[in-house]
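Heads up, one of the protein chains got dropped from this complex, but the rest are sitting where they should.
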Amino acid sequence: MREVAVIGTGMTQFGELWNKSIKDIFVEASQKAIDDAGVDHIDSIYVGAMSSGLFVGQEHLGAVMADYLGMAPVPATRVESACASGGMSFRQAYLDVSSGNSEIVLAGGVEKMNDGADVTAALATAADQEYEVYNGITFPGLYAMIANAHMHEYKTTREQIAAVAVKNHKNGINNPNAQFRNQITLEQVLNSSLVADPLRLLDCSPVTDGAAAVILCSMDVAKKLSKNFVKVIASTQASDTIALYQRKSFTTLNAVTKAADLAYKQTGLKPSDIDFAEVHDCFTIAEIVVFEDLGFCEKGCGGPAVEEGTTSLDGKIPINTSGGLKSKGHPVGATGIAQIIELSEQLTGKAGKRQVKNARIGLAQNMGGSGASCTINILEAV
Amino acid sequence: MISPRYAREIPQRYRLEASKCKSCGNVSFPPRLVCPECKSREFETIKLSDEGKILTYTIIRVASDTFSKITPFAVAIIEVNNGARLMAQIADSPIDEVTIGKMVKIVFRKIQDEGKSGLHCYGYKAVLM
Partner (left out) sequence: MSGIIGYGSYLPRYRIKVENIAKEWGADPKAIKRGLQLFEKTVPGLDEDTITISVAAAKNALKRAQIDPKEIGAVYIGSESHPYAVKPSGTILIDALGIGPDVHVASYEFACKAGTEAMFVANSLVKSGEVKYALAIGADTSQGAPGDALEYSASAGGSAFIMGNENVISEILFTNSYTSDTPDFWRREHEFYPRHAGRFTGEPAYFKHVVGAGRLLLEKSGMKPQDFKYAVFHMPNGKFPQAAGKKLGFTKEQLETGWIVPWMGNTYSGSSPTGLSAVLDVADPGDLIFLVSFGSGAGSDGFIFKVTDRIKKVQDKAPKLKDMLDKNKIYLDYGEYAKFREKIILNE
């Protein structure tokens, strides 16, 4: 397996993009990434998208995008793992390069959520249709159950959970591509309308249109192109039960701990070696649970960590400097790729006001459903 | 048109039929073809107990169109007395009475309607004891 680098990135504005179709935004993000990389051809394309079928009635996205990028007959693969589609698209691209099969690969992710579909129902397909959704649970409902269990077991407080949203909005102000670039307060979060007790509107990531793309290539090619690039030092993946009710614990996400263990073993790193991370805050509580499950603190200490500023931009381990899913937006399939872009910008010193000092190693954690699938990608500055 | 998918799940939704692994005794609901614990492929059919305990729950305030009529409603993960778990709405109980640890009884109720002319879809819900 040879070493892989990320040599270019590009993303659209994340938000309500009424005038742009799913093809428009994927092509826009891809073109930016290709220009940034300075490559003149692509060997293989990966398109991460959760549910283009339910959102816009279009499947077969690999072919669609290869076509509209003007790149046919290049092989193009649609990758789906609910909200982890982007991270998985990246991992598939990584394997394509590291195996020696392709030299230069485009890993993209996209979701067009605002074209009039029943978003709640579409997102719920990430859960167990017959035994969870049939009985009335919604996606926020699943994470609300995790929140209630976490509060019950570890005495995590409502304020600690809300603090995640406040922090991520503060970070998002400095992200030009973010959907929301406004500061919110703890009171605003705690007074926003209830979605699924105890989670409120401002605990939930928004409905977003957006696309993101990165270009991967072998280290040899990267050095030849002499661009600003970063090295991929780990790319792992794990799965868990699709239904939350069948998990061994509602407060630990096994797919996350397993993928993390594999990543740390592969690299010989410890959690304390990670300088910053982008994690999947689809709901505020998710960031707290994942923070613990990535080994950044003891189980149950995720709440205090946010409260104490450990995960703030100037804290010991900044989490979601991009604004996270909450403030940056969550165009489902694009999220995992956008996380990689944040890592890349931080590691190449291009994160502007969001810059983490001495950022050398960054981790991106992307997961699907209520944690049934998880990808972890670790990038290092060169 | 959901008839085939609906009809297949009737033994589970109406009668709580689960599969018990002949090797290790693990109970799966719904039934499985491969035991998640020991990977064995031989099972016997059992019925879940109709009493259990709430392990965690939430109150749904924003539901999909199908459930908008009954919003807000509580949904809980319940561990029934023979160890298996299921997810069910809590019926007939004021939502502020739902807490972790309370005992419930499983009852047969209508879960949803397939629009105005489609099927009535039945299944299990739980009531606080």
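We call the chains A and B, going by the order they appear; numbering starts again at 1 in every chain.
Everything that follows uses one rule, which is that a contact is a pair of C-beta atoms (placed from the backbone, for glycine too) under 8 Å apart; a residue touches a chain by one contact, two chains touch by 3 or more.
Please read these numbers as outputs of a predicted model, since none were measured by experiment.
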{"item": "Interface partners of the hidden chain - shown chains only, full complex considered", "value": "B"}
{"item": "Option from B:Arg61, B:Arg85, B:Lys102 or B:Lys125 whose C-beta touches the chain left out", "value": "B:Lys125"}
{"item": "Omitted-chain contact residue, chosen from B:Val34, B:Ile70 or B:Met103", "value": "B:Ile70"}
{"item": "Missing-chain contacts mapped onto chain B", "value": "10-11, 14-15, 69-70, 89, 91-92, 94, 107-111, 115-116, 120, 122, 125"}
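Following the convention adopted for this analysis, only the chains that are shown with their structure count from here on.
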{"item": "Touching residues on chain B, where the partner in the complex is chain A", "value": "5, 9, 12-13, 29-30, 36, 55-67, 70, 73, 75, 77, 85-89, 100, 111-112, 121, 123-125"}
{"item": "Contacting residues of chain A [partner chain B, same complex]", "value": "118, 120-121, 124, 130-132, 134-138, 140-141, 144-149, 152, 193-199, 241, 243-246, 250"}
